[in-house]
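Working notes, beginning with the structure itself.
The other protein chains are all here in position, but one chain of the complex has been omitted.
What follows is chain A.
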């Protein structure tokens, strides 16, 4: 937005102020300044700059806009009160007739108004609008303040003297008016300086600190809509850094202001390095995150989902589909692929366009947040869960023209379970509405989820369109790796087969498979110094990676334990055998431990030390313990099999 601070003076020599808002500058015409100390608001008139107009509307202008041209903004519903504190500095604005040429001026602080803009069309500015001064105490003569202070005041906190209105070029009467407005600015500033709340100041420092450090936070300016805080920072002028605070009520009519904070991780300062050799290249391609061009081995599932969604879109109906499968079998990836293809088809006008949204049960804190996220993704509105549910209900049950089909992906469906199951109920009920045109694709891990956790009315609405993704077979896993590597020769054939067979036997999780391959390339790289190596990832590397990931560390942990810890484990087994149970109290085990110490020729340890040994074993979960405050009375169980312990201790 742009608002221009207008004094109560005659056109065209008005005093204007600019807001710098990141790279945008806002102009206001101030209609009246506050009279008493309580009120900190200035009534303003907003102006638009060329860059703020919608690009497609610029055609209406019929000519090239002048860079210093601004447009009188006629909008009823925008708030015309701003905080005086946010006023930055004055500019000159000249009103020109719509046929007059723009004067050739290099003065950047002079702006020209020719036309008005009411968010739809341009209009001629009625100069009387501009000239009509605000009623009130405008003509009262105030004592002239010192010129320097006055200028400083009118410049706000900017503290820059390079810009501003040279008072002497203006007509005498206007000159005094300048002073008038400036003096008001001054008094407002003073008041502000004292009345500013600590909270405000803190925020001010916070943001100024940010800019001083040149912190690479992408969006320096943020708005919070409800309360309308704007951080304003002038990044254009290098010799000073201003940070000013603007309390703006952002109403719907206000010209473009960033509506949502766009959070992001800072930009990295150095370029990422590109993969330098084959192994690095292979590793980059094998990372789970790298999106393959096509998904091999899921052609059938892809086809089924595609035709399901496509038919619903073409028929303008709705429907539900339930997709199940163990983690890492490509459920979400396949759905995304389907949507990508459909989107492509829609772009080619082969099918009607649709809107895709995605929610994930794990990415929300509470099942009812699903409503909030759906609403926000559909309309950009923010609402409480209850309110969002009402709005969505209305949206899906009402007939509305030009509504496109909505395809919704609900990932990790089981997390949306509530006791009354109303979230699930609604999700599956909406597609059945006549005018909803909603396609819901749900994903979860368990195949029998509808039978297990859903009550009848929910399960019935979900329908019988089910699909289950089988774990990948070893051939499929091999194909997946091959297609990712895309003829890059980094692996030996046998090595790939070993990985895929091993993973297929264990879980059929493609993620696991890719991770093992990635680790194997690292191991290969480390052993590259070995002259016998071929530079390819071989069996030995894959074996090592598999061992690292799948072997249990219990045996090594027992071998690496201290003598007393090993003795304690043996004592526990001895005591279990004696009792014929799998559980004993510390006291009982300790007696055995003392005896074992004597047999081994070690000095028996005290109870405290014994407890410490026991706690250490409990901390790494070789033993399962009761809470430690029970002392010698706590019960002990083993978390490893007795055979493992014997095996580990015998091998010494």
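Just so it is clear, a contact is a pair of C-beta atoms (placed from the backbone, for glycine too) under 8 Å apart; a residue touches a chain by one contact, two chains touch by 3 or more; residues count from 1.
Quick note on the criterion: contacts and distances are computed from a predicted model.
Candidate names were "Ribosome production factor 1", "Electron transfer flavoprotein subunit beta", "Origin recognition complex subunit 4" or "ubiquitinyl hydrolase 1", and the UniProt protein name of the unshown chain is "Origin recognition complex subunit 4". Interface note: of A:363, A:475, A:577 or A:598, the residue touching the hidden chain in the full complex is A:363. Of the candidate positions A:304, A:393, A:479 or A:522, contact with the unshown chain belongs to A:522.
Considering the whole complex, the residue from A:437, A:484, A:512 or A:570 that touches the absent chain is A:512. Of A:59, A:268, A:420 or A:487, it is A:268 that touches the chain left out of the display. Residues 199, 203, 206-207, 210, 215-217, 219, 222-224, 227, 229, 231, 261-273, 275, 280, 283-284, 287-291, 326-328, 362-366, 369, 372-373, 412, 415, 445, 507, 509, 511-512, 515-516, 518-519, 522, 526, 548-550, 552-554, 556-557, 559-565, 587, 590, 594, 602-603, 605-609, 612-613, 616, 619-622, 629-633, 639 of chain A touch the missing chain (whole complex, contact as defined above).
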